[in-house]
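The complex appears here without one of its protein chains, the remainder shown in place.
Here is chain A:
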Amino acid sequence: MNQKIFDNNWLVESGDEKDVVLISRIRLARNLKNHHFPNKASIVEKEEIIEQLQNNLSFLESENFHFFKMEEFSALERDVLQEKNLISKCHSENIEGKALILNNKLHLSTMINEEDHLRIQVFGSGLDFSTIWQVADQFDDQIESEVEYAFSNKWGYLTSCPTNVGTALRASVMCHLPALVLSERINEVLGAVGKFGLTVRGVSGEGSGSAGELFQISNQITLGYTEKEIIDNLKSIILQIIREERRSRLYLVNKNYDKLKDNVLRSLGILKYAHRLKENEALNFLSKVKFGLDSGLIEEDINKNIFSELIFKIRTAHLQLNNYNSQEELDIKRAELIRNSL
């Protein structure tokens, strides 16, 4: 495929509350009527579903969407798509009978024949549910006018997993919460979040460990509330978390000014001069530098968006796209990339 498409990075765009919220995301699950769900569908049926969608969704081509069968991607390209959160791990494996729709800007993706026939995802920079909901809703309407969805009046959109039934909407944000982690208030805050029907998990860097003080918060309940209620509930809790994080930052900076300043400047120093950096290491130092920039501890003139700019680029598959191969080489190139961005 055309690798230029991978260069797009909507994440560098400015967005609301971006000192705390990096990414907002909306996901809608949809299934077609009269077809088995992917877990019960044969490869032949999955291919039929892909063909049906390709034939019926004629608006895709005219509106600059790209339709790919997963076989068109190399293993490395699939890893890059996964690092960009455009596909899930499961969608990158056993690729027979699976397809993907992407828009030019790479902030809309639709996985075909993952857990459900369609998994529409829209991303936005910062806290931005009103725009991305509009995009997702409209895209869903366009598909819906061409195909018939599995829908019940009583239970809403029917999904393969009972935890998604109803609106089949998952709204989530990726938050950077260094001060809540440092002040050890994170568990208290995140525990409270659970009481409002939301779930939290650490965002993984390599493997599945959490890195960079990043957390993903999303709604758990999909049935019995409207899309607006679900999003409003999530948003109001997120605004509280943003407030708590900012309060903790102020408090920590006032209380431990010299210690914190030393800590973020050392991190900056390492990023500026290191010759080799591993992925998680880089992410953790970048997280510290972002904290330093957002809280005014770093006064140097450094691009405030550095974290968003590098968060995908420093990941292993992204670096491999440029033909860097051994781990040694990857770590050196990663360090070089970061050095040059500072």
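We adopt the following convention: a contact is a pair of C-beta atoms (placed from the backbone, for glycine too) under 8 Å apart; a residue touches a chain by one contact, two chains touch by 3 or more; residues count from 1.
Keep this in mind: contacts and distances are computed from a predicted model.
Entry comment: the absent subunit's protein name, as recorded by UniProt, is "UvrB/UvrC motif-containing protein", drawn from "STAS domain-containing protein", "Quinol oxidase subunit 1", "Peptide/nickel transport system permease protein" or "UvrB/UvrC motif-containing protein".
Contact with the chain that does not appear here is found for just one residue of A:187, A:226, A:303 or A:322, A:226. Checked against the full complex, the one of A:12, A:135, A:150 or A:332 touching the unshown chain is A:150. Interface note for the absent chain: among A:125, A:160, A:267 or A:308, the touching residue is A:160. Shown as candidates are A:121, A:267 or A:316; the residue that touches the absent chain is A:316.
Residues 31, 33, 35-37, 39-40, 75-76, 79, 89, 115, 137, 140-141, 144-145, 148-163, 165-167, 169, 197, 204, 206-210, 221-227, 230, 278, 316-317, 320, 325-327, 330 are the ones on chain A that touch the missing chain.
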